[in-house]
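With one protein chain held back, the other chains of the complex are shown just where they sit.
What follows is chain A.
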């Protein structure tokens, strides 16, 4: 039982390291964006301001998400019952199966939607069309690579 508890703590600490990195990257992105060193190459200044605002908003969401998860994990590390419950939530077999099915179907659906959007956008903007094609290629390649990897490594047992 002690061994499992240590494993749980290690996993939660690794998660905290990930969220901390994410929060730091977010801060770095805000500093870089506001420093003026990387000015967006927009001809329309309103579009540049809009893009700047969206980026800042996205970074703030990532920061809040990271900090909330770090706080949740730190609380769990102090309380064994909460730690066990958090670990069980993260490793629940039913939740993992649902995530796998939803992820698989969701990604296929997303590829089709982006494909349709790329077709429509191709009539208006070459850059946007190429960006969407790149997304489709990246999504499809990622799915294929993950499938190959897990076909070789997946044992069905808890890690």
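Keep in mind that, in the parts below, contacts are C-beta pairs under 8 Å (C-beta built on N, C-alpha and C of every residue); 3 or more make two chains touch, one makes a residue touch a chain; residues count from 1.
In the analysis below, contacts and distances are computed from a predicted model.
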- Query: Given the options "NAD(P)H-dependent oxidoreductase subunit E", "ABC transporter ATP-binding protein", "Helix-turn-helix transcriptional regulator" or "Energy-coupling factor transport system permease protein", which would UniProt use as the protein name of the unshown chain?
  - Reply: "Helix-turn-helix transcriptional regulator"
- Item | Chain not shown: contacting residue from A:2, A:44 or A:93 | A:93
- Task: Pick out which of A:17, A:85, A:105 or A:144 touches the chain that's been left out of the picture.
- Result: A:85
- Item | Footprint left on chain A by the chain that the document does not show | 81, 84-85, 88-89, 91-95, 158
